[in-house]
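For this depiction, one protein chain was excluded, whereas all remaining protein chains were kept in their positions.
So that you can tell them apart, the chains are marked A, B, C, D and E in the order they are listed, and the count of residues begins at 1 in each.
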């Protein structure tokens, strides 16, 4: 495994309890019907969250994004946000988890009468699954940085399947990931329909150019909560940050580059399409994260700790 | 339910046996892990097939399409085509089914070590599920025809998620279906990225204009086996048939229109975007299927019978 | 009639005088040649204006937009802006109108020697028509709000027919309106060529998200004067307002939505594509205009009154 | 006047009778209300036809295209095709016309209650106007050929305003024509949204390459009846003819080029974007129409004569 | 070197004579001014040709393409086709070459008064350079086949720089080639603006599917003479051949694949994006060229020999 999730599997995860529609099951009994909309059709919306000191950073943003995504695809979550939060903590508490935990929260349109795409043949409420696992980012990846490769697989138009959706229909990202792996890279850099830089396949992409932090307009990526927090941290700490259209020309000439995500926070990038990530007039080899990347990484970790909470507020 | 699958659920389906990775389970015990690639990510390829006189029409085409789709997404089916066919018939035979049966055959990338999109974290062979159900098209829908509505949701570009793929990531079709339902229609008519007519959300779309049968180029739809057979039947029976680019202008001025699919064969359309389907100089109300639609429907049923088989050959 | 112009026709309008090339005619004698560029080709530019206390709000903006539009299509208005303003007031004064009046001001390329599109076969100066009518927005529509439906008909590219033009070639908007009516809605929501939200067919579209007012970039809509005034009012009253690219995902998750136009000012929206307009975490039914919509509506009415004028300044 | 309609105005046209909703009016009394959908909105569909020996060539094709266009924009013509044909001949017969006549037949959505785009505020049946004029193509233009210039104004997408429609919303063609005139040319050559060659602003465009006749796919032009007849003539006379995608590269390297239309039939082109129209290895100056252009022109004139008719049949 | 030109440099090439504007120079004295349009701007058109038995296969096609390209970019070659052919053979004859020779024929817009892009500052006739070299395709590459990788660099639109042009402005192909090399491949597979398969960076691309030979529509590649000859050979030998739109889905499921070019004729492909080139139901490893590739390769070699000529005719 070379990907960003290239982590040792924590042996404690063999014994976790998983919440399905409010009931807790051991891992090996955590199943869904083959008639479930998620399995048959990728018809669902999900979140990933971190557990920090028994709280979840940015809890409200995650819950709001989940309900917004469900509304976008005309799906009822079926329980209130408050009930959903309770289920989340019931699950992690039952697992006696406090920290270093990654949670996958999934809501699908429920069980179908027959395997068919029309929502009108659904016969159950939404299926709600919560998987909490002990999972920490690989520290060595942070030291070394990632190798990206710009792939031919593109982000799509919002009138087809809105790339803002964090859905169970992930084939676009998966095929991008495969092509990057075929080129020997960790993660795929993906362009938007106009040929500008959009995002990575499972993370958001940032560059640092002459003291400014740039990321794409956000119109062709999942509405990243870590992404928004990075921009907020820049604004709060006097680092100019722009959401803007830019091309690979700008990327190849950047001083630093990094990716972000709920799981790993900020991870630096050391090479893109065979070009080392450093200022074009700089001949020295880059090593480790650049100064702005390092600073943002530290700020973000602090933010996660300070914003971890158990209530929707 | 107003959709094309608006059928009475056959009570016999409560007792069917479903094949999962070669083992047969009663319907209510037919489950997959919540870590399955299909459930988490819509990462799978599927087929639907009909059972006619204990055989499956166009069996080789279906099996070939399944393996081609799997290769397109860089996924191993894991067993040979011959073994897969054997599993299909083992399942329907165990159910003592002979006719009037619809089969959903699904292959996903298998179980993940952790919920993450990268194929490199998959830890099992492909998951193979076979669901056979007693299911017949609604005869009344055939009499009355369908009402279509052209939706804002588009078919996508092949460099994002190839619309030729018959995958588990179906959100594009589902949101199109929802918008058509919101407009009071049975099925959505979908345009391609250039604004030309592509397909319906779960069926293929044909018009008849001045004695010619037209369907889209096929570049923006699932590689329909029924679609190909309709074109073949036209060629074999002296009906001019064209795969071509055309727009709603051509649709609104058509003499007849119909949709096709493995499940229901050919179903006529009586109204599109509020316009009755009939020649623009014709004032009489259309009723039932037009002459070419009727002829093709009959020819197609005969073809299904004659081509039903139990071997790949 | 379900549209935004669903108003009782004021009986006083039967007796209005209409200005054609500077001469006043009773309504039933207000005619143009069948050789007029407007009739044959939709080759003209128009404005709508309101009469408030005998003055016209934003008069200079309207006149400037008219001349700018004429220049864009290489057409001479033929009289000076000052002369045109005089004609406007000559017409409303002759009608003894003071308030509650909607004015349609139209300038076409004039009469052709023969029905042909080339401007070089025009044989008269521009045709200038002014129609003033008593017309007030329907108060009930404001209470209840509008129902929008996103249609398949798109706004076009600027290199085809610039959507900024307020021209007599309106077929794009009309077919969008028809499709929305077919879906049972009041007004069509239209996407731009990239699939982002552009505008409604006869009004401009705004959403309110988490305290911010968003409208499209304006590149794919008529250069709306009410639209610009709404943004100005936001800026002047401490309400964050953004002209930005956004998609239906953002619309479905909005807190409020409204449309604007010279005729009706601001009209709230209560439903879009079957989804109620309210925050995704909010379960209560929305009723009437939201707080920011209400505030802007009030501010706009005051602005109209304060900026009504009879001189170009 | 430099355009293709650069003809002497026939003095007999001063006294023609024009049919409006079935009543005949002298030219100077032929008027429509300023509330007409055609004048206000370009909301109408039209045909041009030729009178040859008291008959109209391709009459059925023209009438069918008119009703098809009306259906496409959801407009009722209001009278039967047979009644419409009768009106056509009533008008030309009342004018005692037999030959050398060009007829403009226009159908708009009718009179509005108030100037507003929504079809739901229309209060009359369709407005039907028939203008017959003595008008012959300029023979000198045929000798000399046309000068074309490829303009920046593009043909649009079918999901905006279908370019197949022959409507009253003609601003796209008009602005293209203006830009060509600004470059000193007779007629504009227009590209499609992908940058391929589509059509001219008021005529259809053909090239001859190495013995083959090429024209565009037809997806981005009015459904030309002369265009279809040229292709038919090619097929019937052993000249290979292709409707295909091609670019300016292919045009600049063509052997011959010509434009077609109902009014002028076939008119040769002698220069495109400053390049003489002739085989790239040929140094001799081209003069007059090339051999295939001449042959098709002659064949087309014969076809018009043989297919002129007074009945729909 | 891993590319298709991965050939041993023939030592005889050190002593070749190169023709510049009709004069022969030894290789190390073959130079052009730094003010040449080719050097400064990539402003030129070129051909490559083979010498077979002292003749050049498809000589007329190459010369015609050169003059067509020059006309497309509004450039005068300055000498007649016959004079150009004479120069070609003068050069190869002076080198006493008869066979196994690759010729690069280049025509640029000539010398500039100053380094500026406007053709109006050119002060000399076209620069004509002819480089003949001993160069044979690598037989081992033919045995083994090529490894292709689909890159993010696309073929462009015809309204930007027509991909049909064989020009000196080659940066698009070069950056595609670089990205493929970065992924460890021999040659880049490139998509068109809509995401369909267009061509390779320096060769044309074909697949064989179920007995049919497919290549792209040709709208996004250099007008390949070898490409046209392959299609001609298919037609003449009963092999169905289609120029059509297709996507990577179709490529990954192909039975065979190969590339073509004047230099190497036909070269098989054994792997594309990590997928072996063979039928999806076929588990056996592919080795060497497939049967249709082999047959076409043989037929093409025979054609080259039979069509080698020294006259334009």
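As a working rule, a contact is a pair of C-beta atoms (placed from the backbone, for glycine too) under 8 Å apart; a residue touches a chain by one contact, two chains touch by 3 or more.
Given the structure is predicted, the values throughout are model-derived calculations rather than measurements.
Among the displayed chains, contact with the absent chain in the complete complex occurs for A, C, D, E.
Of the listed residues D:132, D:145 or D:195, the one in contact with the hidden chain in the full complex is D:195.
Of the candidate positions E:107, E:129 or E:146, contact with the unshown chain belongs to E:129. When the full complex is taken into account, the listed residue touching the unshown chain is E:159, out of E:159, E:212 or E:307. Annotation: of A:124, A:245 or A:309, A:245 touches the absent chain (contact as defined above).
Listed here are the subunit A residues that touch the chain not shown: 191, 194-196, 245-250, 252-253, 274-275, 280-281, 283.
Taking the whole complex into account, subunit D touches the unshown chain at residues 149-152, 154, 178-179, 182-184, 191, 195, 248, 273-274.
Seen across the whole complex, the unshown chain contacts subunit E at 1-5, 9, 13, 18, 20, 30-36, 38-43, 46, 48, 73-74, 102, 104, 106, 108, 113-121, 129, 131, 133, 135, 152-157, 159-161, 165, 167-175, 177-178, 181, 193, 201-202.
Keep this in mind: only the chains that are shown with their structure count from here on.
Shared contacts of subunit A and subunit C, meaning chains that touch the two of them, come down to B. At the interface between subunit A and subunit E, two copies of one sequence, more than half of the residue numbers in use appear on both sides, so the contact is built from largely the same positions.
Annotation: A-B is the more contact-rich of the chain pairs A-B and D-E, by number of C-beta pairs in contact. Rounded to whole angstrom, the centroid-to-centroid distance between subunit B and subunit E, based on C-alpha atoms, equals 42 Å. Residue numbers of subunit C whose C-beta contacts span two or more other chains: 152, 154, 178, 191, 195, 248, 274.
In terms of inter-chain touching, the protein chains here follow a pattern that is not a line, ring, star or complete graph.
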